[in-house]
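What you see is the complex with one protein chain gone and the rest in place.
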Amino acid sequence: MSSKKKIGILGASGYTGADAVRLLARHPNAEITALTANTHAGKAMGDVFPHFFMLDLPKLVEWEKVDWTTLDAVFCGLPHGTTQEIIAAVLKANPTIKVLDMSADFRLRDKNTYAQWYGHEHRALELQSEAVYGLTEFYREKIAAARLVACPGCYPTAVLLALVPLARAKLIDVDDIVIDAKSGVTGAGRGLKQNTLFSEAGEGLSPYSVGTHRHAPEIEQEIGVAAGTAVTVNFTPHLIPMARGELCTSYVKLAGGATPDDLRGALEKAYANEPFVHVAKKGVLPQTQNVRGSNYVQIGVIADRIKNRAIVISTLDNLVKGSAGQAIQNMNLMFGLPETAGLEQIALFP
Amino acid sequence: MSSKKKIGILGASGYTGADAVRLLARHPNAEITALTANTHAGKAMGDVFPHFFMLDLPKLVEWEKVDWTTLDAVFCGLPHGTTQEIIAAVLKANPTIKVLDMSADFRLRDKNTYAQWYGHEHRALELQSEAVYGLTEFYREKIAAARLVACPGCYPTAVLLALVPLARAKLIDVDDIVIDAKSGVTGAGRGLKQNTLFSEAGEGLSPYSVGTHRHAPEIEQEIGVAAGTAVTVNFTPHLIPMARGELCTSYVKLAGGATPDDLRGALEKAYANEPFVHVAKKGVLPQTQNVRGSNYVQIGVIADRIKNRAIVISTLDNLVKGSAGQAIQNMNLMFGLPETAGLEQIALFP
Amino acid sequence: MSSKKKIGILGASGYTGADAVRLLARHPNAEITALTANTHAGKAMGDVFPHFFMLDLPKLVEWEKVDWTTLDAVFCGLPHGTTQEIIAAVLKANPTIKVLDMSADFRLRDKNTYAQWYGHEHRALELQSEAVYGLTEFYREKIAAARLVACPGCYPTAVLLALVPLARAKLIDVDDIVIDAKSGVTGAGRGLKQNTLFSEAGEGLSPYSVGTHRHAPEIEQEIGVAAGTAVTVNFTPHLIPMARGELCTSYVKLAGGATPDDLRGALEKAYANEPFVHVAKKGVLPQTQNVRGSNYVQIGVIADRIKNRAIVISTLDNLVKGSAGQAIQNMNLMFGLPETAGLEQIALFP
Partner (left out) sequence: MSSKKKIGILGASGYTGADAVRLLARHPNAEITALTANTHAGKAMGDVFPHFFMLDLPKLVEWEKVDWTTLDAVFCGLPHGTTQEIIAAVLKANPTIKVLDMSADFRLRDKNTYAQWYGHEHRALELQSEAVYGLTEFYREKIAAARLVACPGCYPTAVLLALVPLARAKLIDVDDIVIDAKSGVTGAGRGLKQNTLFSEAGEGLSPYSVGTHRHAPEIEQEIGVAAGTAVTVNFTPHLIPMARGELCTSYVKLAGGATPDDLRGALEKAYANEPFVHVAKKGVLPQTQNVRGSNYVQIGVIADRIKNRAIVISTLDNLVKGSAGQAIQNMNLMFGLPETAGLEQIALFP
């Protein structure tokens, strides 16, 4: 017990915070010792999320009340904007704490791109350059050595795991990528919005943020790195009447005479030893049902009827591999724990 | 009462048949006088569809038992394959009856394309060439004069209303069309299939029939007509956890210097006087919630962040404008009735 | 056109207001000429409810801006509390206007019961005593003559149609009534609440307001009238993951040697000539799917395995017969129109 890492969660009243609690409460090497949620400070976690009735969790407190020197790591599930200043303060209080940021604040490396998409200068520029982009499969060594990890967005995780190996291998034309993205409603968070009410989002399908979603520059940053050139992608999200799950259908143009089988082969090779990323056999189509509640990702490649084109489909649970699960995977790396510790739950189907 | 058209429905135990009943039972100029469903013959319609408890409908009978000479029109909601021979028999029994076929049997004009996609020679070739493709907005005069109308598939209706005016006006490159299509589960019919069980389809999202869906050649046929050239499109359907509704996100390359605003303008012009097809204002995104249960179609155009590309989104209710509603719209034309008769129900939202 | 009744809707940005618009926009004898929604004043109705894109509706205005003398009737879909004072002002401005109140403000006839359940004295006591309880089937004559009709709550409509004829005929023991009530999420309105978010209410089932729901005294008032004695009932509501629909399972003790068949017989007799209330045949169980989007009610009686007990199940659409539909039915009576005008839509299934 004494060897368990002491963990705090900033913003525990949101869905990503809660999913971090769900997983960390059963993690063999972790112990949750602080939970913050400023608007709910003073409440029991079980009052805010009644499905935790069986857990003995610390009370929610204001983040200013936490003694950060007693913690080994902090997960941050705060909304964009407040995050950067709070994390700066936490790191000042305890410079050796490990920070797993699940917000968008440290994902973009270019300060101008950040300012352009977020509408203001970044307020912790030195940390922005220190932060490691936490797509585990591609940045494993840097993550293991990092103090501050910017965990990727849910959509970027799904898209990049599908396309980065293809861009690296020059199998696709990175100037002609169309990403039709679909997400369950938890992707919009627990905040009160009319379009996420059951009666509005249920039994219906809505495109949203077409051309303006902030996950686009994040995808472009990493495909750009993989391809060695700046890219612009089409990224078109749709809201689906389900709580969890995300599926991205990427339409790509084949490069250099590559075939769809070449693409599948490249992905199989890239993920041969990965515990969480699985490439579907030829003819098998990924579906969100296969990954719900789990840290797994499933990717499939299908030939297009249009010559020299292919379809790459990837799916994950936006709150797990798309957020809290990947953060824990990174934490495991940072602490030298087995990478899969606490993360091997199988999808809940049906 | 005596002036009402006498209507029969073949295959009334399926969802399209039932939606035809729902609408025709309240149509001011129609009277349902025959209902067939061979596996349910002898039952009351209210036993097969209990939501018709308030209607006084004819009993279900085998189609061979119907006296077709007493009917003015027949709607056909049979599965593919059996349809062509039964319709041939019906027309032989009553050569002046109007036939609204909601199946796929007469949609493809080319007998080779038909044989290729359906795996057998067409069994009523002369009727295949007689049949008029029932996309009301584009074939209004032919439909008014027709005896046999092949009502389009649900996906083709959504896609073609969005793209045909653009292809006709040479505003898009028809060799580079990607259609990411999403449908509610009723699109799969009332037959018993594992993947349409609530516990399988609910809370999940699955691509299906990628590269093999039979609506692809139908879309290609009509875009080909509009463009004056043979075309191949990417058509990728996804099953969405909702009962009704369909939304197609079409990714197009602009031609001849056209802008997204030009596309919207062309659509607005094409549908200025159409009662059921509405073009969303700039900035408004169509969603299935807006058309559920109704005969309306909503189309929107959005600029792509990739230069010289645009996104065209169209939505309809697959059982109404995508099937029974459009069939009734065509029937109205064929009988010289007001085209909107019986079809002006507003979407049921929420 | 000139003979159409001019209708205003107070609180048109809520779900009951919107369903009144949906139905009145296609009502043969009605014309919507005013819509109010104070927080959305100045907007087009199609911006607040995009499924009205095909309608040409008046802009939303503040209620104080409406000239009530130009209207024949007003539907009121405001939240509880504000209603009573606004209706008083409207009636002062136009004493001959017909008022269809869909809120709870005028349903309870006893001022003490009102004060007890709503926590304050009623603020328009003279109107409270003038108001007619708008359960159409039981108060038809009074409604036809009324100026102000207090349309019943959705649950009370379902329960009272099931139980009042039985209480009147002394077939059940009114001191032993257990009502297990289930409602779709629209029953909670369009206001932003955490428990009605898709991610919270979906895929789950929650009892709520057990022992404290304000529909209980309304049910007790009317069963009390029917039985000629004060009654207390068990009324236990549950939130169901569907948008529309309500089903009440009432557990009753048989009185005076009555049998379940006697109960069914009494209901059949009571509703023999009613257009919207249908008693299911023996062995048929009502379900919400049968009435979704419609003004119909379905009631069934089943024998209990416990001796001398029976189960009475009733279902309706909470926004139609449970609110806007019944209000229109009452309006039809008040204007001497056919009672079913504009209300004969069949349930949307699936």
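Couple of notes before you dig in:
By written order: A, B and C. Residues from 1 in each chain.
Rule of thumb we're sticking to: contacts are C-beta pairs under 8 Å (C-beta built on N, C-alpha and C of every residue); 3 or more make two chains touch, one makes a residue touch a chain.
The structure displayed is predicted, hence computed values, not measured ones.
From the options C:V233, C:I299 or C:A327, the residue with contact to the unseen chain in the full assembly is C:V233.
Interface note for the absent chain: among B:R109, B:R140 or B:R190, the touching residue is B:R190. Residue C:G211 is the one among C:P28, C:G211 or C:G336 that touches the chain not shown.
In the full complex, the hidden chain is touched by chain B at residues 15, 184-186, 190, 192-194, 196-203, 241-243. Taking the whole complex into account, chain C touches the unshown chain at residues 176, 178, 180, 182, 199-200, 202-208, 210-211, 216, 232-236, 238, 240-245, 247, 249, 251, 285-289, 292, 302-307, 309, 311, 313, 315, 349-350. Interface residues of chain A facing the missing partner chain: 15, 18, 22, 25-26, 49-55, 186, 202-203, 243-244, 278, 280, 284, 287, 289-293, 296, 298, 344-350.
The definition used in the following text is that only the chains that are shown with their structure count from here on.
If each chain is reduced to the average of its C-alpha atoms, the one that sits nearest the average of all protein C-alpha atoms is B.
Comparing mean CA positions across the assembly, the chain most remote from chain C is A.
Look at where the CA atoms of chain A average out and do the same for chain C: the two points lie 45 Å apart. Note on chain placement: the centre of chain B and the centre of chain C lie 36 Å apart, centres being C-alpha means.
Centre to centre, using the average C-alpha position, chain A and chain B are separated by 39 Å.
Among the residues of chain A, those in touch with two or more other chains are 184, 199-200, 202-203, 241-243.
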